[in-house]
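Partial view: only certain chains, each at its native spot in the assembly.
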Amino acid sequence: MLAQPAQLPRHLVESAILNALAEDLGQAGDLTSQAVLSPDAWAVASLSAREVGIIAGLDLVAAAFRLVGDGVSFEPQITDGHRVEAGGVVALVSGPARLVMSAERVALNFVNHLSGIATLTRRYADEVAGTHAKICDTRKTTPGLRAFEKYAVRCGGGANHRFALNDAILIKDNHIAVAGSVTAAYKAAEAFAGHLVSIEIEVQTLAELEEALAAGARIVLLDNMDNDLLRQAVAINAGRAKLEASGGVQLDRVRSIAETGVDFISTSQITMGSKPLDLGLDVTIGGVE
Amino acid sequence: MLAQPAQLPRHLVESAILNALAEDLGQAGDLTSQAVLSPDAWAVASLSAREVGIIAGLDLVAAAFRLVGDGVSFEPQITDGHRVEAGGVVALVSGPARLVMSAERVALNFVNHLSGIATLTRRYADEVAGTHAKICDTRKTTPGLRAFEKYAVRCGGGANHRFALNDAILIKDNHIAVAGSVTAAYKAAEAFAGHLVSIEIEVQTLAELEEALAAGARIVLLDNMDNDLLRQAVAINAGRAKLEASGGVQLDRVRSIAETGVDFISTSQITMGSKPLDLGLDVTIGGVE
Amino acid sequence: MLAQPAQLPRHLVESAILNALAEDLGQAGDLTSQAVLSPDAWAVASLSAREVGIIAGLDLVAAAFRLVGDGVSFEPQITDGHRVEAGGVVALVSGPARLVMSAERVALNFVNHLSGIATLTRRYADEVAGTHAKICDTRKTTPGLRAFEKYAVRCGGGANHRFALNDAILIKDNHIAVAGSVTAAYKAAEAFAGHLVSIEIEVQTLAELEEALAAGARIVLLDNMDNDLLRQAVAINAGRAKLEASGGVQLDRVRSIAETGVDFISTSQITMGSKPLDLGLDVTIGGVE
């Protein structure tokens, strides 16, 4: 379903997990495990789904069990971007019980959050299946987790909008107001941008769209337009620019937007409106003193 | 409504904002602002609410505008933990337009997320108003943001469960299974814990509750019990331990749980099930070349 | 002797060692070893005790030899919390001589310091053996090393007081003065604290003790009381709260304090007044060009 599976850079994964372990273990570590579990106790666990969904973030789970200490094995049974059924086993874990218990919450907090995003993205993507439109995300992401959340969007079959303020230009109404016109803003952006920096311009009206196209725009964001306007925009555009619909996108309306013929539909819902997918760790501890 | 307003440690705020600015500005900064806005352009902005809610995270907003560069002023019009109406102005911002625009998304991503948690927590807290029960959170939080999300819970009138594995003992079913009995697990915890470390023990049945109380437990988590069982637990307890109900808590059931007489109701819903509060920055840019 | 052996979180150990190696190796590394030792030189070494004591910190020693470079083996002959006699071998080390020499001082600076704390703590603990009292530490620790020093206290048979300002409430005279009374301060703390946050209150007099107990205090610090007063405090308390004696605790007085019947005796002596235990690395280098 993925063109090619994407990959999270390893250093991002490791630093995120080290920070999260520090957050959850503090200066004294898992007091309960130290109090109740012998250092020799052994845990065998399965990470399983309590509900159907799309998995994202197994590299983070692996890193949590690898970095918490020595001796925990982790065997994924599925790869990111694939569907798990309710009751399905996502991964097997075994190792010293204290370590398994210490990393459990960190692992789950990541994978449940990211799989929730992947799952909701897939629902949006499924809604528009068969149309020309792709679902994409926004910069409305959780601070510190953008790389992971955008990766989860890809796992769910969505596409990524720009990652940050520095990797593409997006001219909004404020910028246009300052520049004086759509044309002036677009020309200023062209003059500034390197040749690999994409420029997108947001328009509020069909007149602005026409001005943007005349100025040479190749990517246009149609801001908060209803479906009628979107259809007219598509007609005016006549294939010249890529068109992105944005604003007020909800799951029950997204197909009708897609059917207007736009190329992209962006929504913060897939990152900000998702619920964690309910995955849990079923643990059996033995070999105790 | 707050006993005393809580406070976020400054170093946490600053390091979170520096990380988030790095995430959003990358190596080249806000390309669009550099392309379209003169360095002399000046922005006047108001942070305002598009819907009613409880505000949390203004220190983070202040830090975003302070750390993005020199010369941005930030004047809060309200303090964390208070209610804002739809259309209400939360803060005023003014400064060099490039800087205001560069920090906007970082500021909003924090304050909208945290105010969403505070707002939902307040709804839960309002539901149980007049009963003995307090709403509290769990360790199901967004990795890297736990301090802030738990702060938002306090802003919303909730209480905090333990922050991490190292600041209290919570004995769960797995631990009890390993230890052999509720009593054995509790005694092991008592033997290990320092005198300022609280010990909570999770029980699945009334029999386990009685055993825990007999072992000296002062805080007991009643796991996934229905309201009838909770009422019986309250009766058995007879004020000896603090009782926490957990599992399957939803907004429409929470009052009935509270009315069983438990002391605390913990739920991951308030942190994991909230939606961002819709706050936006209304910007006017002038003074341009 | 330990209820259960405690464990240092791995990420704390690794980051402390990386910092310490950076401190001692700087930008050019161990110049002497590079000048005099061939890269092929091989070292065989034993970490041995020049005096009797209790060992703490072997995970840090292991990490120093693991993180300084590839190829050094480390085999502990004893585990933390156990006694070593003068002349006893604590661990065996072998590897490339340059690496062994480069990590030696970092390893020793940690293990000698922490074993010194464990050893002194054990002397205090032995003094009060047979009484009800436990020895515990304070927040008077070396900046940056608190987690390790408190771990060493546990290795020595002591208990930990709170780790930091954020994991328990300790109401002192200043707070009481501001609040207006013992009762007011205690009630403010109760209203603020989450249900897993312990509250301790410091009292200067028996009258304050009675007020604290009446207010519901479960943990009371008896500040700088002589043994007579402590005995009276124990009598007044009649088992209601845990009592902690603090102030002016010295090794030659600690048993008499314990015999007053208090539950805890806290002292900064065990962390701030210890001397490093004299462990050294006996190295033989061979296999040189």
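Labels A, B and C are assigned to the chains in the order they are written; within every chain, residues are numbered from 1.
Note that in this section a residue touches a chain if its C-beta (ideal position, glycine included) is under 8 Å from a C-beta of that chain, and two chains touch if they have at least 3 such contacts.
None of these values were measured; they are calculated from a predicted model.
Engineer: Enter the number of copies in the whole complex; the displayed portion holds 3.
Structural biologist: The complex in this structure file totals 6 copies.
In this section, only the chains that are shown with their structure count from here on.
Engineer: With chain centres taken as the means of their Cα atoms, state the distance from chain A to chain B in Å.
Structural biologist: Chain centroid spacing, chain A to chain B, equals 22 Å.
Engineer: Indicate the whole-number Å distance between the mean C-alpha point of chain B and the mean C-alpha point of chain C.
Structural biologist: Here chain B and chain C have centroids separated by 32 Å.
Engineer: What is the distance, in whole Å, between the centres of chain A and chain C, each centre taken as the mean of its C-alpha atoms?
Structural biologist: Taking the mean C-alpha position of each chain, the two centres sit 44 Å apart.
Engineer: Two or more other chains touching the same residue: where does that happen in chain C?
Structural biologist: Answer for chain C, listing residues that touch two or more other chains: 3-4, 6, 160, 163.
Engineer: Using the touch definition from the top, list the residues of chain C that touch chain B in their complex.
Structural biologist: 3-4, 6, 134, 136, 159-163, 166-168, 170, 188, 191-192, 194-198, 200, 219, 242, 244, 263-264
Engineer: Please name which positions on chain A make contact with chain C in the complex.
Structural biologist: 18, 21-22, 25-29, 34-39, 67-69, 98, 102
Engineer: Looking at the complex, which residues from chain A come into contact with chain B?
Structural biologist: Checking each residue of chain A against chain B gives 16, 19-20, 23-37, 41, 97, 101-102, 105-106, 108-110, 113, 139-147, 163-172, 174-175, 177-179, 185, 188-189, 191-193, 197, 272-273, 275-276, 283, 285, 288.
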